[in-house]
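Part of the complex only, each chain left as placed.
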Amino acid sequence: MDTIFTTERVKPLLARVREFVETQLIPLEDGFSHNKLGDLIPILDQKRQQVKAAGLWGLHLSAEEQGHGLTLCEFGQISEVLAYAPFFGHYVFGCQAPDIGNTELLNKFASDELKECYLKPLMAGDIRSCFSMTEPEFAGSNPTRMATLAVREGDEYVINGRKWFTSSADGAAFAVVMAVTNPDAAPHQRASMIIVPTDTPGFTIERNIPVFGEAGEGWFSHSEVTYTNCRVPISNVIAGEGMGFRLAQERLGPGRVHHCMRWIGNAEKALDLLCKRAATREIEDGVMLGEKQFIQDFISESRAEIDACRLYVLNTAYMIDTVGVSNVREAVSGIKFYVANAFLRVLDRAIQVHGALGVTDDTVLSAMYRHERGARIWDGADEVHKQNLAISILKKYGLDIKQKAKELRQFRQMMAAEKTIGAE
Amino acid sequence: MDTIFTTERVKPLLARVREFVETQLIPLEDGFSHNKLGDLIPILDQKRQQVKAAGLWGLHLSAEEQGHGLTLCEFGQISEVLAYAPFFGHYVFGCQAPDIGNTELLNKFASDELKECYLKPLMAGDIRSCFSMTEPEFAGSNPTRMATLAVREGDEYVINGRKWFTSSADGAAFAVVMAVTNPDAAPHQRASMIIVPTDTPGFTIERNIPVFGEAGEGWFSHSEVTYTNCRVPISNVIAGEGMGFRLAQERLGPGRVHHCMRWIGNAEKALDLLCKRAATREIEDGVMLGEKQFIQDFISESRAEIDACRLYVLNTAYMIDTVGVSNVREAVSGIKFYVANAFLRVLDRAIQVHGALGVTDDTVLSAMYRHERGARIWDGADEVHKQNLAISILKKYGLDIKQKAKELRQFRQMMAAEKTIGAE
């Protein structure tokens, strides 16, 4: 679908990226079921060289970072096209999560020293990074609840804690760790983001977590990581102590747009496979699957959902570009759950249309599902985003639910205190 | 939600229209349950004078029609705002269906003579019109099946037939009738559109059809109409004999965009009422309905659906404006069913949140439902649009379902013929 958002600047880039994806990356899917994803990394690294040679590396980077200076809205459209090769596109073009988020973060908030040491090789694709926030014992939806501590000793932090879903930690050169540095501050000012090189003593990858049957390896993995007396210089803190929560917000806003655009590309991929199957699978002599209205229903619902979602995301990106993310929080929550759900519905339909083939690994569909079922969970579960969005809307109608919740928390603390006293 | 589509030109118009709607029209909803809609028409006609005085009449009209020359995409945004007053907005601003569609049709395709006689007073709001296509005996989804005949006798057509859902026929000055003039031509070239003044002998409104319990009156009605030897001059044909089907296509494309934008406005209205109720209805001491996550879920789903739909429709309008409706048929089908369904879901949630009040006529919600449940039916039922969209998509994948259907029809005719022969 052509959209109003396709600027003259991005149009030729889109065409070039699309051609590369189609001719260089999608063919890699052929051997898909016979390879572990990790085994493909050397091939992908070769493709990276071609991308660099073609001047298409790091399309998310700003002009001052020697990038193309695309807007978020423009890059979103690139990102969709990269996602037509679900497992390869973003990696090969150097704009894969979590590195893209860390790049943005360091670029905006890190000291020059940290930039030189970590950002530069990261942008060049010479190293990878990871982002270590979620803890198994605490609901990820509430980043003020966290047990990992960074205690200052001299000019070092000593970090202890356990994280999981530290994506792509396996093989990363450094982690950006969220840890409590100021336990006595107000809840949103307790944590900081600190860079921990992965060769720091005490940094241990306990396991790559098996997700839907696959633990993965290298970039394709989510690790459980322990930090045991990890010592790093205090200069490794990003943007200052207590800034962790604010940085997380900064990082997650555009991050959700990135996720959404990838899902839209993935959904287009799934719909493309669905249509190919529908047009070519004979179910009776001379009758193709696509002639059945059940399948037509799948196709049309998917087409409409994807197109509506794309515009919703691109408009949100456009608003972020023009009025700033803090003025578009509602839309960012909206796209997160709306697009994740639409994408998973499209994917499910594609699986269904492939019949028994759909549940096998002979197509990329089941792997997409396994890797992306979490779409409705990470970076805020559906339920969290829906609640936040509604609370924000209702405030304009005079109902301040956050304030009431705050009073309620005070009551609970009071009750807990009383019980403690009573128990003495 | 701000969108990329809000041009500088339309912004001040939107503000003025919104203010008029809020201060002049929404207050009319107060007595809603105590009045028949038809009784309100005199008041609405007074409001029309205010609109004219304010220079806001006929915002859909092109510059050469002495209008504002808004694009379809710009007018769509106006239309949404008008729909915040679901039963009054479009009528008061002179851009109500079916007149808006007839205006466009006549403006593009009618002879100068017909324009002078019918279009001019129609644009001025001095008369109303209706559009007489659907017949009770035939599926409306297939406009090539039709029994109404216009037989040429001398310089007159003699028209006989039965139509229903001729909306707003009650009180209209003329009807645009779709009738078969060339029964032996190819299916899509059999029908013509002919203007029939409603005072033509033989034109009879059999009844205003009760729809969800209400037959309505005047503009607020859908009539069953018979044509019994109605005679009109052959010059009353629009754009020539056999053009009926093509004109219907021309009329319905933008018409669907108009419907969709109205539904988006209606949906916003419903969500607004939902939120007001949620923020103010106490369900236990000190606890408002909106604090319940069930309700928050309704709000957030609705917010996301409406915003995604709006962008989908506006982008479709923008593409119609820039590359023409014939290049955007898929999107037009897509928005038709997607938006109608989303709107009805939002409306249903608003009813649910109002509890027993929601099913009464004390709010506009139940009336909106009664008047708009047909959204998923008229101008092509969901199922027809979905089928057409899928068929169009699958053709690009090499599966030509229309061609196969054509062969099948030939077979059926052959079989039928054989049976006839066998029966002789």
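As written, the chains take the letters A and B, and residue 1 is the first residue of each chain.
The rule is short, and it goes like this: a contact is a pair of C-beta atoms (placed from the backbone, for glycine too) under 8 Å apart; a residue touches a chain by one contact, two chains touch by 3 or more.
Treat the numbers as computed from the prediction; the structure is a model and nothing was measured.
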With 2 chains placed, the number the full structure-file assembly comprises: 4
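One rule holds for everything that comes next: only the chains that are shown with their structure count from here on.
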Distance from chain B to chain A - Cα centre to Cα centre, in angstrom: 42
Sites on chain A touched by chain B in the complex: 1-5, 275-276, 278-280, 288, 290-291, 293, 295-297, 299-301, 303-305, 307-309, 311-312, 315, 318-319, 323, 330-331, 333-335, 337-338, 383, 385-387, 389-391, 393-394, 396-399, 401, 404
